[in-house]
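Got a structure for you, written out below as structure tokens; questions coming shortly.
With one protein chain removed, the remaining protein chains of the complex are shown where they sit.
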Amino acid sequence: MLYLELLLQGIVQGSIYALIALGLTLVYGLLRILHVAHAALFTLGAYLGVIVTNATGSLVLATAVSMVVTGVVGMAVYKLAYEPLLGKPPFIALIASIAMFIASEEIFRIIFGPYGLSYTNPPLQGYYEIFGGFYLKYGEMLVIGLSIVMLSILGWLSGNTRLGVSWRATVTDPSMARAFGINIQNVRYLNFFIGSALAAAAGVLVALLNNLVEPTMGSVASYKALAIIVLGGLGSIRGTLVAAMAIGIIESFGTIYLGHILGRDALAFAFLILVLMVRPQGLLGAK
Amino acid sequence: MAYEITLITSMAISVLFALSLNFITGFCGQISLGHAAFMGVGAYTTAAMMKAGVPFIATIPVAAVLAGCLGVLVGIASLRVRHDFLAITTMGVVFLFVGIVRQQDFLGGEIGISGIQASSFGRIGFMAFCLLLAAAFAVFSLVIKRSWMGFVFDSIADNEDVSRVLGIDVSKYKLIAFVVGTAAAGVAGSLYAQQFRFVGPDSFGFVESVSVLAMVIVGGIGSVWGVAVAAAGLSVMPLMIQFVDDYKILVYSALLFSMMRWAPDGLAGIVNRSVKRIRRRS
Amino acid sequence: MQPVLEVKNVTVRFGGVTAVDNASLTINRGDLIGFVGPNGAGKTTLMRVITGIVKPQEGEVLLEGRSLLGMSINQRIRAGLALAQQIVQPLRAMTLLENVALACGAAKTSNPLVAMRSFDRSAENQRAMELLTRVGLKDAAHSEPSKLPLGYLKRLEVARALALNPKLLLLDEPLAGLNQSEAQSLADLIKTLNADGLTILLIEHNLREVMRICPQVYVQELGRSLAFGPAKEIMARPDVIRAYLGGTVDA
Partner (left out) sequence: MTLKSKLLGAAISVGLMAAPAFAENVKIGFNVPLTGFAAADGESALNGAQLAVEQVNAAGGINGDMLELVVYDDQASPKEAVPIAQKLIEKDGVVAAVSGSYSGSTRAAAGIFQEAGVPYISAYAIHPDITRAGNYVFRTSFVGEVQGRAGAKLAGENLGLKRAVILTIKNDFGQSLAAGFKEAAAKFGVEVIGEYEYSIKDRQFGPIVSKIRSDNPDVIYATGYFFTAGPLVSQLRAAGITTTVIGQEGYDSQHYIEIAGPAAEGTIITTSLDRDSSAAETQDFIKTFEAKTGHKSDMVAASGHTAIKVLAAAMKVAGTTDKAAIRDAIAATNLVASTGTISFNALGEVQKSVQVQIVKDGNWHHFAVIDDAALLAPPTE
């Protein structure tokens, strides 16, 4: 029973990681940039979620507003920060991205204060007993449910619409896509919008589970998500999902059974290094 | 005066540390997001040995050797992965290092090691010693850059597949870069332990690794004097801009971003371009 | 006389596909062999077996009687292979002269301890200049590769390969992407190099130039050795013609 619960907790954490890391994979696939500042958008999404919920009382509205606004901010980040750096060596964009992320933490602190914000009436507290002694918190059910819905919509969009097809074509082979008359610039904007919106959704969900948003809440996401997309094989969407779940589940069991040997982060990275030594191209990466 | 002495000593240690990464990332093109781990090995070595009564000077070679040994291990591992995979692997190394150190009681666990004795140098003597080591490594870097080894490093940083086709044993050279760079970082760690007389697991993490990489890139990757100037400046910048208090990290990050956005080739690039412009005019 | 290169019964499979099937080839000192075959014949794969990028499941590759299998690329180069690649890969941050001089310094770069104590480049620069002159790039010696046309870079590949003093020069489609006159002049250079005593294996799609300069050809089809011998004779054989007509028709 405990194992099952830990597995479930791993899946919850994995779902959150997946939502965050997916945007990172999309950006990497398109631009070959390790977009650390993605974690800042996750934090922004969480702040917006709490602020709008507290103002209107509607979590649904807050999630929608948060996703749209964060998505637009993501597009602006691309336009203002990354586009000019595209021809430069990749670590330039990486350092620029890290700088943006650090700056974002400071901006959140200066605007919203160092203590962070909470929902005044935390929604969805409580749990549901699925069967004898097996519980799931409402928040966690929402995390898993919403992740499945969003990832399915994304999957459907990319497989069944003109938009999605041109998007995938661009990720696979930008020059070919250009030859087929796809407007790469639009695809990039779309990419940043969707990735950032997903991160915002993850932010709202995390805020719900913790009932706390704070300036530094993106710090774990900033490096863990990088580890996940590398583990998945850089640029592979399916690999990212698998890696996110793997890391979530390893952390879940590790926290309980290996916590006195290695902390959560160290465990995740130990796993990453092990995998890369055996498969240098990541779990599902192409050689 | 002690305040200036502390600042100059800190600068010297940062310069040595940044140049040690420059040897790996700047010269040989191997990006590392985990360089602070090697400084940590050196710092913990010196701290633990001095606690056991070994004089400071005697701990430095041990720190260098241990850091270099870990460097070889990471170097061998890094031969399997490239570019962004390498960056994240090295990032993993620093998380693993911190995670392991945290659990070691003989290294003080979470508490770290404090109350490290002062060296027999005295403060000015120690400052001079740090300056000397930083300068010595800078000269060594310049010599290597001019040698055939530097030539080979250039080719590996440029395109390692081509280097192989030209008959160069890329792995061997990469390992050398790792050993030299990590051993020097170990020495920087020794100095760090002596400077602050305290080491803890949080002093050698991912943030410190990113900061030192930022020094290398702001200086102009591969440029010895550029990196040295950037390291000296950036290391004391948070203290210099205490007057903006609440905003100092914001200022720091904004500066870093602007540098990448408008002058990605670093200080060295800015100077080279200005020199060219002046020459053209005259 | 011992052959320079022997490829013996090499088989390469990728998953279920057999890319090279029991291929054999012998190159003797002073040969200039054109290695031809329709698309999908496994030319590139066999080339990669020789350079070490691809490991064969079966077979043997010998350079002057020494097995190459198990050696890394750089060891093979040190053993006497040299390679001019189809996709030109200059070291972009260096001038052409530096590109070639680095290759000329093999004696210094083979041992890092020697490399770190060596500073003088004058001998290597001089030899690099001679080689660049020989391939017709003297005037561009101090230019950076990114500013030069493809034809120049193809020649740079050849000069860099020559700098290694190879026992066998492997040329992977050196003429691809060049126009008629560029191709012709590079082919002439290859012929001259061979006439000066260099052993060359030329993988090339451009049959016209191959027929013009190569005394011998080796034909591969669907991964199998099809024919090997004097160029005119071989290209007149019905099975070779059929292989070409059946496959993609080449220029």
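As written, the chain order gives the labels A, B and C, with residue 1 at the start of each chain.
Keep this in mind: a residue touches a chain if its C-beta (ideal position, glycine included) is under 8 Å from a C-beta of that chain, and two chains touch if they have at least 3 such contacts.
Quantities reported herein were computed from a predicted structural model and do not represent experimental measurements.
Taking the complete complex into account, the chain left out of view touches A, B. The chain not shown here is touched by just one of A:139, A:203 or A:285, and that residue is A:139. In the full complex, subunit A touches the hidden chain at residues 1-2, 5-6, 9-10, 12-13, 16, 106, 109, 113-116, 118-119, 121-122, 125-127, 135, 137-140, 206, 209-212, 214-217, 219-220, 251-253, 255-256, 259-260, 263-265.
Residues of subunit B that touch the chain left out of view are 1-4, 6-7, 10, 102, 109-112, 114-115, 195-198, 200, 202-203, 218, 229, 233, 236-242, 245-246, 248-249, 255, 258-259, 263, 267, 270-271.
Everything that follows uses one rule, which is that only the chains that are shown with their structure count from here on.
Judged by the touch criterion defined above, the protein chains link up one after another in an open path, with no loop closing it. If each chain is reduced to the average of its C-alpha atoms, the one that sits nearest the average of all protein C-alpha atoms is B. Chain centres here are C-alpha means, and the one lying farthest from subunit B is C. Subunit A and subunit B have centres, each the mean of its CA atoms, that are 31 Å apart.
Chain centres here are Cα means. That of subunit A falls 47 Å from that of subunit C. Among all residues of subunit A, none touch two or more other chains. Multi-chain contact residues of subunit C (touching two or more other chains) are absent. Interface of subunit B with subunit A (complex): residues 31, 77, 80-85, 87-89, 91-93, 95-96, 98-100, 102-103, 206, 210, 213-214, 217, 221, 246-247, 249-250, 252-254, 256-257, 260-261, 264.
Note for the complex: subunit C touches subunit B at residues 51, 72-75, 77-78, 83, 85, 89-94, 98, 102-103, 105-106, 108-110, 112, 114-119, 121, 160, 164.
Within the complex formed with subunit C, the subunit B residues making contact are 144, 146-149, 151-152, 154-155, 157-159, 161-170, 172-173, 176.
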